[in-house]
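Presenting subunit A:
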Amino acid sequence: MNKGQLILSLIVTVLLVSCDSGNSTSLSAKSIIYCSEGSPASFNPQTITSGTSIDATSNQLYDRLLSFNPGDNDIKPALAKSWHVTRDGKMITFYLRKNVEFHQTEYFTPTRTFNADDVLFSFNRILDQNHEFNSVAGVQYPFFQSVNFSSLVYEVEKINEYTVRFKLNHSDSSFLSNLASDYSVIISAEYGKQLSQINLHHNIDLLPIGTGPFKLKEYRAGSFIRYYPHENYWREKVKIEQLIFDITPSNTSRLTKLLTGACDVIAYPIATEQIQKYSNLTLDAVTSLNVGYLGFNTQKPPFDNKLVRKAIAFAINKKAIIETIYAGKADMAKSILPKSSWAYDDSASEQVYSVETARILLHEAGYPNGFTMNIWAMPVQRAYNPDALTMAKLIQADLQKIGITVKIISGYEWEVFLNMVRLGEHQSVLLGWSADHPDPDNFLTPILSCDSAGKGSNNTQWCNKDFDQLLKDALQTANINQRKKYYAQALAIVAEEVPLLPIAHSKRYQARSTDVKGKLLNAFGGIDFRKVSKN
Partner candidate 1 sequence: MNLLDIRNLSIELQTTNKSILAVDHVSLSMKEGEVRGLVGESGSGKSLLAQAIIGVLDERWHVHADRFHWRGKDLLRLSPEERKSIISQDVAMIFQEPMSCLDPTTTIGEQLAEAVDTEQLSGYFWQKNQQRKSAAIKLLHKVGIKHHDQCIKSYPHQLTEALCQRVMIAMALAKRPMLLIADEPTAAMETTNQGQIFRLLASLNQLKNMSILLISHDLENVTHWTNNITVMYSGQFVEAGTTKQIFTEPYHPYTRALLDSSPKANIELSAKSRLTTLPGSIPILQHLPIGCRLGPRCPRAQQACVKAPKVINYHGHQVSCHFSLKDTY
Partner candidate 2 sequence: MLTFTLRRINLLLITIFLLTLVSFSLNFLFPGDPLVNLSGRINPTPEQLLILSEQYQHNANFFIQYWTYLQHIFKGELGVSMASRLPINSEIINLLPATIELSMTALIIAMCIGIPIGFIAAINHKKITDNIILTIAMLGYSVPVFWLALVAILVFSIQLNWLPSAGQISLLYEIKHVTGIQFIDILLSDSEYKWQAFQNASSHIILPACVVALAPGTLFIRLARTAMLDVLETGYIRAAKAKGLSFTQIIYRHAIRNALINVIRHVGLQFANLMTLAMVTEVIFNWPGIGRWLIESIYQRDYTAIQAGLLVLSSFIFIVHILTDFIYAALNPLARDSKHGT
């Protein structure tokens, strides 16, 4: 009877499950599963800004010419052995490392090692509008656009096989930091040539080839990424045999997976106090330069009116938000810049919470009876905003007091969300910014400059010429005190115009099983699995 067979096979299955042999532990001992919070939009950090994509790609697949020293955030050599900056700051020469191998994968086999051609290819793709890879599949370079890279760099010149020179139009004090940031990765010119021959240009961002410690084995959209170690990596060899990104957008699922051992490391854990109670788990925290803010779409009414924005700024109880959302562990943001930035200005006046002032301002703005607005709450956890939805609910309750009805919009997938916000679908949005390098310019330029409005990371669509000019001036001087002054002025404009309301600066958290050894989090940019190991 076939029912009997069914029952029998079920029993066999159950038996098989129960007598789990020890062999699988050896497999898990050689692998790291990282539960990430979202899918990468692209495998090339040049083309993205989202931290999720950076986490998944930048440090794993690629190297940059320069890197940051983990201790003091100084710039140190990476693919460039050394470099030289002319006195006027307009010419920078990089001397490249030899015998650096690119990934060998199912889709590409390199015939030569890394050289100046790769550097030229990587940067000309961004700089040269007519480069064949410039607008493959409609990509943009939001980070580079936001720092105005193409108007800064006049030319990238190949001196010899292992020497390149960047010629700048004007000096820029954040230039080296930008090259050390997660976005300025080096991709393979040879791979580009191969793709252009078979006319599959768009694969350059989907099937990545880099020099980094891992290479892509398999990616299933929305599900997982599997990396294998790069056998011929130029630095210290990787100690694990597999690195898997398990894409788990749900906060609870990530924690559950950590607790059940399905993940070794998870991004942005919830219930952090709870995690500390488990002896086999550790909670890592790293001070990260970031800001979480409520951005207004200054192109859409009623937020084209400065007074409305100000009214809302007064109406929001930031202290309650810090207590509720960050469990009191974050700094309340006075301005965009966090305390740890050298340009931080303590003397700036603090935004006070005053429902009365808010009402008056709203009255002045011509909305005595309030209005209806939407808040787009980011769907993922980030250090600067661990729970945007709840934050939106708090703001909803706050604004109710001054007669504003808030609709909360959430549920979009992260990349779609960013895309929609970039297109200006929102009226206001809860977002934030994590610095890619310690230079204060990396805060102000990407999120508020005219150049990044609408295409980069400036989601307020705000464009203020005076503000932009101050930022430009600050970049062209190397004098720290002078720069501080410029930034203070710029921040004063922001405080007056309120294109966004900074809310908090917080640490970045991560939880992992105690089996996992090695440093994973950097102060800047994404997670790094290069040195990780497991017992």
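One rule holds in what follows: a contact is a pair of C-beta atoms (placed from the backbone, for glycine too) under 8 Å apart; a residue touches a chain by one contact, two chains touch by 3 or more; residues count from 1.
Regarding selection, all candidates are chains of the complex that A comes from, given by their letters.
Not measured: the values here are computed from a predicted model.
Trainee: Pick from 1 or 2: which one touches subunit A in this complex?
Mentor: 2
Trainee: Per the contact definition, I'd like the list of subunit A residues that touch candidate 2 in the complex.
Mentor: Interface residues on subunit A, with respect to candidate 2: 3, 6-7, 10, 13-14, 16-17, 19-21, 23-24, 27-28, 31, 33, 217-218, 220-224, 226, 242, 244, 246, 248, 250, 253, 256-257, 259-262, 411-413, 416, 419-420, 423.
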